[in-house]
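All protein chains but one are shown at their positions in the complex.
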């Protein structure tokens, strides 16, 4: 079972990555496109492939993996399938951090200011959520805290953008709340990839500790899990991944909810196996969504979050219903 | 020393001491029943001894580094928490986590320990069942198997019999007694005086922040102690089946 799952997910990522490279409004022939990408033999085609489509495909993969993995890690720590970076306001707060860095000019003054500001926003949100939801992450407090954090972050983001002297800034509220990968460049890849990779290493290393937490905090602690260190790793890992992903792609919701939920039965519900599986699954989902926005409305910048929410929100409702029926809400 | 030694052990809850100046030593082969009325501090004593709560004085276990502690004592809290729908086998395998090398996979010794724990708790038919879908009694047995798989010289259990039917209560206590016979040190908090008296080799009674009695069941469960600590009177007898303690009524 397990091997087939990994091979399947890996193959899906590869196929969708290739599809993402080959689908676009310029309508390049596949052979010509790949040749331009690899050999750089035609100016226009090479620019399109190397500077527009390649960064977009790489970012879809990175951002998806970041959101999927961060969702699985939050759920593993809080032992609650409703914990998702977008829903509980982590992505929104990261967006606020990014917007502040951009509008204050910090991002222009220093390259790393943008990802670090987004990371800072995410850290604050994760800490607030953990403080409010408590160690067990009760569903009601988690959702309520998430609503409050999201609403505040969204409002402040809107405020900052409305105060901007730039006439386009206000219209970008939608981008920061829904996310998009249109016209991103390699600069964004270099900006986000190190943070996402670092977060992935940190979170994947915690797999067994999340497994141990299946039995509760006390048991996990008695089995040698240092809860304080795990908490620190979770906060930094999630913030680093979600912060970097949001800084370049805006807040894309529901990826961290849908992917772990679908994959959990396939990995026997073990949190340690769910982490890498959700990273791959997240990459699959965001690559698919990003291809879909280009196919559905090729001339307009349809936001990724629109698609992920259409898929994710009904599932979220279903999960709430299920949780309530089990008497946990 | 593979047991538990507490010396001048105190635990504070805010400004007041919940437990004071406790000295207790539990060695291999002992099955200690920890008794006391609600709120006497049984759970607190065990959690603090494990290093899960701040305390003063010495605990031989909480003094150990985290990784050694996990190989020395297995802990089974009262709340039976199983967060995810994992299979029984995977859940029991969690007990082997402290023994795995970083990044390593379970080896033959681990598999043997898991199989042995499954066999001892009579869970062969349950290996592939989803743990969260089992009944409360079955879940309790699975969690005990998990603690057994940890294969530690000390086993601490908080209210293991609570919520089990009589047959499962007896099976459970027999298992604990058998593990003590195999050379483990067992410490279990128990409310059921009858079960404690029949299956434990030694009883320790906590009351008003200290140990008020410590010894073999018959010497501990005197009418005076039952009256003073538990406010009950009971029928106590030594029979062919062991000690019988049957609470009869309250003392006024």
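Per-chain numbering from 1; labels A and B assigned in written order.
In this text, contacts are C-beta pairs under 8 Å (C-beta built on N, C-alpha and C of every residue); 3 or more make two chains touch, one makes a residue touch a chain.
Throughout what follows, contacts and distances are computed from a predicted model.
Selecting from "Proteasome accessory factor C", "1,2-phenylacetyl-CoA epoxidase subunit PaaC", "Purine hydroxylase beta subunit apoprotein" or "ABC transporter substrate-binding protein", the unshown chain of this assembly corresponds to "ABC transporter substrate-binding protein" (UniProt protein name). Taking every chain of the complex into account, the absent chain touches A.
Screening A:5, A:34 or A:186 for touch with the missing chain picks out A:186. In the complete complex, the hidden chain is touched by one of A:22, A:48, A:221 or A:302, namely A:48.
Counting over the whole complex, chain A has residues 24-26, 28, 43-45, 47-48, 51-53, 102-103, 105, 107-108, 164-169, 171-172, 175, 183, 185-187, 298-301 touching the chain that is not drawn.
Everything below uses one rule, namely that only the chains that are shown with their structure count from here on.
One simple way to say how far apart two chains are is to compare their mean CA positions; for chain A and chain B this gives 43 Å. Residues of chain B touching chain A in their complex: 47, 50, 52, 66-67, 69-70, 73-77, 79, 81-87, 90-91, 94-95, 97-98, 100, 143, 146, 150. Interface residues of chain A facing chain B in the complex, by the touch rule stated above, are 79, 208, 211-216, 218-219, 221-224, 226, 264-265, 268-271.
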